[in-house]
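Left out: one protein chain. Kept in place: all the others.
Here is subunit A:
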Amino acid sequence: MTDAASPSTGVSPRTQRLKARLRARYARETRFRWYGRAAIGVALAFLVILLGSIVMQGYTAFYAHSVTLPVYMDPARIDRSYPQGANFEQIVAEQQIRRLGVQDDAEGTKAAAMKALLSSELKFQAAKMIARQPSLLGQTVPVAAPLSDDAEMYLKGQITRAVPEDQRRVSNEQMAWLDKMKASGAVRAHFNAALFTKGDSTQPELAGLLGAVVGSALMLAVTALIAIPVGVGAAVWLEEYSPRNRITAIIEVNINNLAAVPSIVYGLLGLALFINFLHLPRASPLVGGLVLALMALPTIIIATRSSLKAVPPSIREAALAMGASRTQTVFGHVLPLAMPGVMTGAIISMAHALGETAPLLLIGMISFVPGVPHAIDEPVGALPSLIYIWENASERAFHERTAAAILVLLAFMIVMNAAAVLLRRRFERRW
């Protein structure tokens, strides 16, 4: 050894061993601490990636492109008494390529390519204008309509020239046209209002969430009307009235088990009992709401029981001592005090029910339902099942709309959970 004085000089080997062991122990301690940090970091990273990827995929769906084209309303091709019958898309496409200076071939392929950039909504817009004001025939009027989903995907940069032309749905020529139309100011980006004001459609540029939002709302209303009163009632009975006997014990075990039954089993129950046995209407908010209510029931019961338990016995004893009956004690004193907790539990379980999908698929909420529903016994869509349906759709534009639908669903859930948290904060009480 050199005399560069190692710190252990003069220290016995035993102390050296001990110090080394201590260092190793502290190192293990630090490592362990870092494992914990890493685990939390990974979990939070997952959360960020999950939400980030959905926002990245979905935010583009909140704006859309419309095109405003001057259209010569050709009286020779548009029947005044039946404007819906006219082939407006063809008329507009032919006029538009002429305006862009393109010579069409005998088969009309250029006009067809232009037509592919326009949405069928154009036809309804133009027909509506003629029906309202027949004097427009023979004039040139501007008509505004959405672009087709393919054109939209190009303008949003999701279809690029980097992909070989034969592998994408928008040709180089169509891209050039779109660029020209955009440069001339005919194509305009705006907030995608259709997403919030329309029902489902087979064409992505016309598909909206309103039908599914209304369907979900109707279903949730049925769920809340059934699950909350029944759940609270059951919890009150179990906590305040029930005798300690075998029946009560069975009910209690049963509720705990129900809370952990997989959701798809509730779907099977709904299919067998409500649809095949009671013949309630398939895919209706009535059946969906009933199934979700049965699913939410155990959660509400458990939450209500714990908030009833939190009310101190002295309140009950005081009321009973003043001569109140058991029922008067419960409904006049205990339940009002437990109400914030009950509401919190109810809101959280409703938020869960809102996001539940698997049982809805089994009771038939997987088919295409255009428009917006009005009644609780007609087939509807729901937000989660719409997400599932759109995710399976082949059109690329549905992908961004799926992500947008998820963002809307998550927004509802965040609002509900925030309401629950606020409620808890606002009425938190310590005895």
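Please note the rule applied: a contact is a pair of C-beta atoms (placed from the backbone, for glycine too) under 8 Å apart; a residue touches a chain by one contact, two chains touch by 3 or more; residues count from 1.
Keep this in mind: contacts and distances are computed from a predicted model.
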Report summary line: Per UniProt record, missing subunit out of "Phosphate transport system permease protein", "histidine kinase", "Cytochrome c, class III family protein" or "Sarcosine oxidase subunit delta" is "Phosphate transport system permease protein"
Report summary line: By the document's definition of touch, the residue of A:241, A:368 or A:427 touching the omitted chain is A:241
Report task. Just name the one of A:69, A:93, A:159 or A:297 that touches the chain not displayed here. Result -> A:297
Report task. Extract the touching residues of subunit A with respect to the undisplayed chain. Result -> 25-26, 28-29, 31-33, 35-40, 42-44, 46-47, 49-50, 53-54, 57, 229-234, 236-238, 241-242, 250-251, 254-258, 260-266, 268-269, 271-273, 276-279, 294, 297-298, 301, 325-327, 331, 351-352, 354-358, 361-362, 366, 384, 387-388, 391, 399, 402-403, 406, 409-410, 413, 417
